[in-house]
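Reading through the structure tokens given below for one structure.
Yeah, one chain of the complex is gone here, protein chain that is, but the others are all in their spots.
Letters A, B, C and D mark the chains as written, and numbering starts fresh at 1 in each.
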Amino acid sequence: MTTTRTLSDASHRLTGGSRTLDFHDSRGLVSRAISRGRPGLYTSYASDSALLNTPAKRWWTLVLLVIAVAAPFLIAADLTYLLTLAVIYALGGIGLNLLTGYAGQVSLGHAFFLGLGAYTAAVLGGAPGNVTWGLQWDLALVLPAAAIVPGVIGLIVAPLATRVRGLYLAVLTLGLLIVGEQLFKIMTPITGGQGVGRGVAERTLFGVDLDATYAIGPLVIRPETSFFYLSLVLLVVLGIAARNLMRGRYGRAFAAVRDRDIAAEVMGVNLLRTKTLAFALSSAYAGVAGALFSMLIGRIAPEQWNLFLSIDFLAVIVIGGIATISGTIIGACFVVLIPRVLEELTHIIPWITVSSGGLVNVFQLQTIIFGVLIILFITLEPRGLYGLWVRVRNYFKAWPFSY
Amino acid sequence: MTALLTVDDLTLRFGGSTALDGVSFDVQPGELFAVIGPNGAGKTSTFNCISGVYRPQEGSIALDGRSLLGRAPDEVARLGVARTFQNVELFDNLSVLDNLLLGRHQKTSYSWPEAMAWLGRSRRQEIAARRSVEDLIEFLDLASVRTMPVGILPYGIRKRIELGRALAMEPRLLLLDEPVAGMNSEETEDMARFILDIRTELGTAMIMVEHDMRLVMDLADRVMVIDFGKRIALGTPEVVQRDPAVIAAYLGGASDIVTDGLTDEVAR
Amino acid sequence: LSACTQVSPDDGDSDESMEGGEMVTGAGVTSDPCPDAVNADNGCIYLGVLSDLTEGPFAALAVPITDGQRAFWAQVNADGGIGGYDIDIDTYTRDTKYQAAEHSAQYQQIAGNIAGIAQSLGTVNTESVLPDMIERSLVTVPTSWWSGYAFEDYDDGIVMETGYSYCTEALVGLDWFAEANGSPTTVQAVGYPGDYGGDSAEGVQRWADLNGVTALEAIGTGPNQVVGNQDAVVAGVLAGSPDVVVLSVGPAETAEIVGKLAASGFQGRFLGSLPTWNPALLDSPAAPALTALYNHMSPYENWDGTSASIEAMKASLNGELPSNGGYIIGWAIGYPLKAALEAAADAGDLTPQGIAAVVDGLTVDFEGMLQPHTYGGDPQANANQAVNIGAPNAEVELGIETIEQFYTGPSFDQTDYSSACAASG
Amino acid sequence: MTLAVHNIEVVYEDVMLVVKGASIRIPRDGIVALLGANGAGKTSLLRAMTGLLNVHRGKISRGHVSIDERPVDVRSAPDVVRAGISQVMEGRRVFVEFTVEENLRVGAYTRSRAGIAEKLDRVYTMFPILGDRKAQRAGYLSGGEQQMLAIGRALMAEPHYILLDEPSLGLAPQIVEQIRDLIVDIRSSGTGVLLVEQNAAMALSIADHGYVMENGKIVMDAPAQALREDDDIREFYLGTGVGAGSLRDVKHYKRRKRWLS
Partner (left out) sequence: MSTLLSSLATGLGQGAVYALIAVSFVIIYRATGVLNFAQPALLILGTFATSVFATQIGLPFWLAVVLGVLIIAILSVGIERVAIRPMVGRPAFSAAIVTVGLFIVLLVVAFRLFDSQPRTVGDPWQLQVFCLGGEATESFGVVGCTGGVQIYQNAVGRVLIALVVIGLLGWWLSRSKLGLAMRATSLDQETALAQGISVGRMFSISWAIGGGLAALAGALLAANGSVVQATDALFALVALPAIIIGGLDSLRGAVVGGLIVGLSMALTKTYQTTFAPWLGTNFENVVPYLLMLIVLLVRPYGIFGTREVQRV
């Protein structure tokens, strides 16, 4: 790192060198005089750029994790199912956020990559059907493959996608989705065909059958619980990986490409490579999410990897917050859980029933409220739910001094 | 001493119009070279050609004997050319720190799997990058704004951040497009100081486009004047300043601003 | 992992209890009365409904189906309920939007709280949760007429299909057609690929093979929301000019296909599957063509039926008309589950397993709306194959006049009905 | 006849108070210069006068603007333009995808179509280079050309008051000269000018009156002549104070002097 040294040395001299901060010390200690009264001041760059750089964040994360792990034992099975779905949406949402939120490439084709992941998993991990293939591999092989296959396809289509920008790209990716759906429909040995569908990968991980119920001491681990854990572990690992990726040079390159691509290039960022990476990674995340998604719902048909699924994921990242990983998780919870909350709430409204008469029935009401909530959240809080949280936090931080 | 940058017979056309018409010059290592000329003369286009944003139709550009022609901007950056932009081109949503760190993109080299793991090389390189960027923040006196998003900062500060971002690239050749535009004299003086410091302390060669004649005449080693894409003068500030062609095409009556009126004390 | 011990799945089920000394109950059955119970002294049996109620492609049919079902069970309750219990289907009625994922999520949510599923719409959707339904022994009435439900290897006997399959419908319908209009020389199937059009097309093919008739290559199409118009079908049918076309599409597509083919001078006729009709077609430009060329097939009696059940159903509406024949379906599909619940109650076991146990061999009487049907046993021998042939008629309520009741033909018995016509993937 | 700003306060995002009670007056027959360091709040003040604050999540928390002693509602930018106030925004802000001529036509949006040809001609004679490029997309113009276009566009609205945010930015000395004359012309044709400038020498050479803004406050309010002679102004804005010499000799640790801070 001799070059760095030169610059540092130079700027030491440039600035007169009389500084309390010693940047050559790897811990970058700050003298007491400076840090006194400023608890928020970081004492080293490593801790400043650490993932959980404040005690509050560390606590929150720990608490949330504990809750997540304990959840399946505390709530009903169907809620576990929904939580799993939320986790999967979060995973897929993170993938889309990498591409759309961070790198600014709006994609309506996410569902296609989810589908690719699902079919990869189904072919490799599923049982053969009347017309469909199935190899019944272990999930330890299936899940990585479900990331790699869509990732590679993403890599292949990226050069085409990088030619166009903005809404052109959005509709181009929609085209990918439509063409993909047609392919899915005609590749009967893989997908079972239109209106028919096929079964999904079997839940065997490292030889352990996750479809069985296990007891560890007094804890009974049911199939839905173990699948939730599998998804949760993947979310935590891949979420942290994405967060790591985004706080370093790749994250900055993504943002640069998103905001001003010519300037980014002049700064030494290779546009094609950066966008391609974004595409491939996003597709890989989508693939894993798609594989889990298929295993959760149990049967997949070619029509279901459609525009609406893609839009669900866009809603996840917009509602949660563009270009934040934690926001994506919040957004996924919103999109998946709010309909359920609405269901609970609307069922207690006395004059609204399942009947088709009257002004609206309860399901129509739920759907309408869901749509309205999406509109409200986006119009009222530009940075998504995550932004709302940041705002609340900042309000308290800056509270006594609002200049 | 061999030239660091040699530009020869550079010609750039857009459809029918010619933006650059056979411009040639060279820049010596460590030199502070200024380019001036009327609006639309082709100064920024020259920068764009050097940094790979525009592809000139004719001519050659070589850095240290290596041709820059046909190279993508990111390759040119890798070879050691950094620049600032006339219309500040910062990443508005990113903090000052991140903008500067972007300048270190080429100086970090870990792969994406390493980035995901955030162990070993990626971590070391990030911390090193951060350290050198903090030095720059100190140098450019940006500490008070370092975590602010760049978008809301006033123009003058943004220009300075842009300089910092270019410096973070540790360039061998630095292109400055109107570094003091929109600054008052105090801020201009600060910027002048930064430029001089960069030059004396880092020895970076610089090409500067500027309409502030005081800055150009005081700082530059040599000045090139272009008009309608053609080079009309090249020489030391003193010589160029008196060149009648330059006065006619560029300084015009405005040479008064330099020589008399309110600012007459400035000119010797 | 060594600490883990595998346990059998139903170890966790501990909600079985004894009621009133002899009745065993499980999930979805409570001794508390239903919400808004008719018989306040009765307990409550909760049944699930998974249907397309808001914005999915089959909402037009599914909404009246669900209305019909509610009326049916209200009637059951009004008659005193079953074995000391009222039946509630409202609490666990859920909208699936006809999406497998949504269906699956909603199913998960209600599965533990119900004794059976009174309606499960869509073959792919139902199949996505079928393994779990089998595991929980949730007896289910499907609202899709895929042939696979007749076979135990697909549904383990818990799916109580009503009427015939699309495949049977085509076989028997063509028999009728040959009888009524003279044997065709060429037949052709037009439909949505998959469990609906696919099943039907296979029936057409089998009928043609049996009767030495040419079956032209089936034409696949999609709903207008997807394909815009049915010009491809029109061109395709015109090209082969078959004597009869068996349609398994939606009502709007039916009207367009029949109308445009008539306008193009097509000389053949049409047989439409159960979902191809909607009374509103009589207002469409194609109405004359439909009236002249089209016959509707239904396993259930049409609105002009005369059976006791049709009368009871009409009574439930107090003289109003439903928006389409879905209401009849909704009413009809109530019978099997009612019979199963009654049998299970008689046997003293209203657990899902108990209900599932009575299905095999159970004969359900539809009070004339549909011919009695015995579940389990030999699928071919027990198959329902009676088709009600109808013709459009603006004078008749809901627009279909029955011209042949419960027709059965010779061909079905000659086919090998031992597995699903259109296989699932 | 005056455009006056009374004791205005501007906050961004409900918390950042950046203009702290500024008052200025622009007579219809005068040129008023507004000087101030980077970030002093000049642009924010202009935005407050032209109804562009809400675009930036800012608002006027106190004070008001009046024309001829009658308050104007400055919350709606189009109304402000209709009331005769035009602004050349900081950073050029031309419509990059429009041609030069389309840009100019948009500038005349609030005026009737009659006479638009003459107005276009006037701009083209003022800036011949724009005339040469009238069919070119504005985004491809050079920085200075875009600046000329922005000024020309503001003139198309034939305003009573024109607010210029750093019009000389990026212009060649010769053109600056021209702009200076232009501004004088504008004034004499009966349009009041507010000139926000970093090129204080230029601004003060033609202004009748000047304000200096620091940290959101107006710290000096004096006739231009007085400002030209003020030592602090000479040192910090004109660069001609004591010890001014070659920029090569400037010390980087030079203490910054600030009023009231």
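By our rule, a contact is a pair of C-beta atoms (placed from the backbone, for glycine too) under 8 Å apart; a residue touches a chain by one contact, two chains touch by 3 or more.
Small disclaimer: the values here were computed from a predicted structure and weren't measured.
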* Touching partners, among the displayed chains, of the absent chain -> A, B, C, D
* **From C:Gly83, C:Gly122, C:Pro184 or C:Gly222, residue that would touch the chain that is not displayed** => C:Gly222
* Asked: Pick from D:Lys59, D:Arg137 or D:Lys217: which residue touches the chain that isn't shown?
  -> D:Arg137
* Structure fact -> Which of A:Pro128, A:Pro144 or A:Gly175 touches the missing chain? It is A:Gly175
* Asked: Which residue among C:Ala78, C:Ala180, C:Ala292 or C:Leu317 touches the omitted chain?
  -> C:Ala292
* Asked: When the complex is taken as a whole, what residues of chain B touch the one chain not shown?
  -> 44, 48, 53, 85-87, 89
* Residue-wise, where is chain C in contact with the chain that is not depicted? -> 54-57, 59-61, 63-64, 193, 217, 219-229, 231-232, 235-236, 239, 250-253, 255-256, 259-260, 262-265, 278, 280-281, 283-289, 291-293, 323-324, 326
* Asked: For chain D, which residues touch the unseen chain?
  -> 50-52, 55, 76-78, 80-82, 86-87, 89, 93-98, 102, 105-107, 109-110, 113, 137-140, 153, 157
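We adopt the following convention: only the chains that are shown with their structure count from here on.
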* **Geometric centre: closest chain by C-alpha means** => A
* Asked: How many Å are there between the centre of chain A and the centre of chain C, using C-alpha atoms for each centre?
  -> 39
* Structure fact -> Here the gap between chain B and chain D, centre to centre from mean Cα coordinates and rounded to Å, is 27
* Asked: What whole-Å value do you get for the distance between chain A and chain D if each is reduced to the mean of its CA atoms?
  -> 46
* Structure fact -> Note: chain C residues in touch with at least two other chains are none
* Asked: Which of the residues in chain D end up touching chain B in this complex?
  -> 12, 35, 37-40, 43, 90-92, 129, 140-145, 147-148, 166, 169-177, 198, 200-202, 204-205, 228, 235-240, 244, 246-248, 250-252, 254, 256
* Structure fact -> Within their complex, chain B touches chain D through residues 14, 37-41, 43-45, 86-87, 152-157, 178, 181-190, 192-194, 196-197, 211, 213-215, 218-219, 250-255, 257-258, 261-263, 265-266
* To do: Would you mind writing out the residues of chain C in touch with chain A in their complex?
  => 1, 3-9, 11-12, 49, 53-55, 63-64, 66-67, 70, 90-91, 93-95, 99-101, 104-105, 108-112, 123-124, 127-132, 192-198, 220, 422-425
